[in-house]
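Note that one protein chain of the assembly has been removed; the remaining protein chains are unaltered in position.
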Amino acid sequence: MAAHIAEKKGTFLEEVIEATPGGERLVHCLQCGSCGGSCPSGADMQYTPRTLIAMINANDRDAVLAANTMWACVSCYFCTSRCPQDIPITDIIYTLKRLSIAEKRYRDTDAPALAKTFTDFVDRYGRSFEFGLATGYHLLKRPISMMKMGPMGLQMFTRGRMALRPTKIRQIEQLQAIINKAKELSAK
Amino acid sequence: MKYAYYPGCSLERNAAAYDHSVREVSDLLGIKLQEIDDWNCCGATEYFSQNELAACAVIARNLALVEPQTDQIVAPCAACYLNLAKTDKLMVDHPEFGKEVNQCLAAGGLKYEPGRVTVRHMLDVIVDDIGETAVRDKVVRPLAGLRVAPYYGCQVVRPIDNNDNPEYPMKMDHLLNWLGAEVVDYPVKAHCCGGHLTQISEPQAFELIRRLLQNAQDYNADMIICMCPMCQLNLDGYQSRVNGFFGTEFKLPIMYFTQMLGIAFGIDPQKLGFGKELVTAMPVLEAKLGGLLV
Amino acid sequence: MSNENFDPIIVGFFCNWCSYRAADLAGSARIKYPSNVRIIRVMCSGRVDPTFVLKALADGADGVMIAGCHPGECHYINQNYKAMRRYEMLKHTLSAMGVEPERVRLVWASAAEGQQLAEAIDELVGDVRRLGPLHWLQNWDENGQRQKALDDIVKEHEEAMEVSA
Partner (left out) sequence: MADKIGIYVCHCGSNIAGTIDVEEVARWAGKNIEGVVVSRDYKFMCSSLGQQMIEDDIKNEGLTGVVVGACSPHLHEKTFRNACKRAGLNPFLCQMTNLREHVSWVNSDKAAGTKKAKALIFAAAERVKRQKPLEPMEVEVNPATLVVGGGIAGLQATLELADAGYPVYLVEREPSIGGHMAQFDKTFPTLDCSACILTPKMSEVGQHENVTLLTYSELEEVSGSVGNFKVKIRKKARYVDEDKCTGCGICIEKCPRKVIDNAFEAGMGYRKAIYSPFPQAVPRIPVIDTENCTWFTRGKCRVCSKVCPTDAVDYDQKDETVELNVGNIIMATGWKLFDCKRIPQYGFGRLANVYTSMEFERLCNAAGPTSGKIVMRDGKTEPKSVAIVHCVGSRDVNFNPYCSAVCCMAALKFGHLVLEKTKAEVYSFYIDIRTPMKEYEEFYQRLLGEGMHFIRGKVAEVTDAARRPEEHGKLIVQAEDTLLGKQRRIPVDMVILMGGLEPQADAKELGLKCGISCSMAGWYTERHPKLDPVATMTDGVFVAGVCQGPKDIPAAVAQGAAAAARVAGMIAKGIVTIEPIVASIDEENCSGCRICNDLCPFNAIEYDEEKKVSRVITALCKGCGTCVAACPAGVITGAHFNNEQIFAEIDGILWDANPQAEVEIASV
């Protein structure tokens, strides 16, 4: 084997690159901050996306996975579209979300719970269920905000915009077989 | 022109107005929509946060269900559009990953050949495929005098190239122009509505919503025209709560572009889902277009 | 046929300006790569007649690497595009003749890309090693088809020859 091919060093950078399609562009980051400057949630982030990339480079895995950055992300893709180095930043944020959820590293955020409730509905019915999502997730996480939601929910309901029962797709077993296979493959 | 139609979960109920107006307008413009049989949820942003392969497999099931004689699928929801397009692109660009997705599909007896189906948004179909002349020809009730702010949101214009500028898209501007409306050129037309943050962090989400409503109001818009059910829900459904939170008095109706096409085409507003919006559009339509909708 | 001990011979046709110099740079930088590639210098990748490649394979090479300047950086303005077109054509011909087209590779290497060139060589040598030896010459001689096949190829290329820049 040729000597010039870099050996795997087992760094966090490598881990993130491997887990993100197009992630190899990460090494080209200029630290220009156009992601952090563009982010609509930038002001609420403990670390800007740019800072996270610097931290990934510095192998600061624990701090990255505990950061609130990912949970403030709204997937608007401004960072990705504006990045002068063609780094798929939003997708990298998704990778970090997955790692953080898988290892339960997140702190002070309900986003993972929302995601879980949402996907549970998809797994069970094949469709999302807004009412169930609103009630299930809010009852679980924030009963007070549920009260505040009251009038809005009622309005939605009277205008026929909210169903009380979820729709179920016909071939739910087929979808579940697909999902189970995906979970099985990604567990490897 | 024939397309496979993927309405997405929101259009079943919350955004029924969008679904109804899409179907009405399509009929009139000769766009044949064939709803995908037994489609499933695209997983929104939530599935990608947990398991990329499962997220793509769930989405790819819909692509696999597109009938072989159809090679285009149209989605009116921005999140659905992006998820479908992104999954197809991932499978094309990363063949190994594509194989894994197909392994999952195989568990359900399905198969999808990456790149087979082109994913389109409803706006692109009307603007690019139908075009100016055909749209203008159908206008019987021009929207003259109505100041509309086209609101694109994020996920149709970014990151997948839909042949518009991701920073300053113009397609809906053109379309509303064809309808005779006065189009407001305001800077935040492709900024974020807050997405699912309304469920996670209200103060943060409300601030994003406020920015949009404020800017549209600063530019004297009569209403905001959107192209995604999530945007509509956040700007319309949460508008009164945003007002309560900031002490503002926004009263901006948030309508779907297909609803506007429908009234310009003279379709019965009832059929277009008018009245389902929480901030009612009736007064402004009455004032600007005069008695049309009574 | 795959064989760890199999030591393929690969002929390289490298353009004088970019890729030959990239190979020079790999040397100056002491980058190590397998010694299986033997380089023939041509002025431009556009000079590489498909029959050179076929001759090399017929004469016992197991693979061929054609290397030129990056598109847009050709020292002869755009002749490497012609190499690109011929390469596509050549791959079809090879498949038709039962030779794995992966044995022949077109790479772009600027004079600054010694490292990238070495990696490309590595990759090709690995791929050809996996494919195993190409016993084309012997195969042909066995069924007496060698000359006819060569003639056919030449004819096909004549027919498919490019017509404009």
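Chains: A, B and C, in written order; residue numbering restarts at 1 for each.
FYI, a contact is a pair of C-beta atoms (placed from the backbone, for glycine too) under 8 Å apart; a residue touches a chain by one contact, two chains touch by 3 or more.
Remember, predicted model here, so these are calculated numbers, not experimental data.
S.K.: Specify the shown partners of the omitted chain in the complete complex.
M.R.: Touch partners of the hidden chain, whole complex considered, are A, B, C.
S.K.: With respect to the chain omitted from the figure, which of C:C74, C:L106 or C:V128 is a touching residue?
M.R.: Going through C:C74, C:L106 or C:V128 one by one, C:C74 is the residue touching the chain not shown.
S.K.: From the list B:C41, B:A57, B:A75 or B:V188, which touches the chain that is not on show?
M.R.: B:V188
S.K.: Since one chain has been left out of the picture, which residues of subunit A touch it in the full complex?
M.R.: 30-39, 42-43, 47-48, 50-51, 78, 82, 84-86
S.K.: Contact with the hidden chain only, please: which subunit C residues?
M.R.: Residues of subunit C in contact with the hidden chain: 9, 11, 20-21, 23-28, 30-33, 35, 38-44, 46-52, 55-56, 59-62, 70, 72-79, 82, 86, 118, 137, 157-158, 161-165.
S.K.: Residues on subunit B that touch the omitted chain in the whole complex?
M.R.: Answer for subunit B: residues 165, 167-168, 185-188, 211, 214-215, 218 touch the chain left out.
Everything below uses one rule, namely that only the chains that are shown with their structure count from here on.
S.K.: How many Å are there between the centre of subunit B and the centre of subunit C, using C-alpha atoms for each centre?
M.R.: 51
S.K.: If you average the CA atoms of subunit A and of subunit B, how many Å lie between those two points?
M.R.: Computed value for the inter-centroid distance: 22 Å.
S.K.: Can you work out the whole-Å distance between the CA centroids of subunit A and subunit C?
M.R.: Centres of subunit A and subunit C (C-alpha means) sit 46 Å apart.
S.K.: List, in ascending order, every residue of subunit A touching at least 2 other chains.
M.R.: Where subunit A is concerned, no single residue meets two or more other chains.
S.K.: Where on subunit A is subunit B touching in the complex?
M.R.: So the residues of subunit A touching subunit B come out as 19, 21-22, 40-41, 44, 71-72, 74-78, 80-82, 88, 90, 94-95, 97-98, 101, 109-112, 114-116, 118-119, 121-122, 126-130, 133-134, 137, 145, 148, 151-152, 155-156, 159-163, 167, 169-171, 174-175, 177-183, 185-186.
S.K.: Mind listing the subunit B positions that touch subunit A in their complex?
M.R.: 9-10, 12-16, 38-41, 43-54, 56-58, 61, 90, 93-94, 97, 100, 103-110, 154-155, 158-159, 166-167, 191-192, 194-197, 199-202, 204, 208, 237-238, 240-241, 275-278
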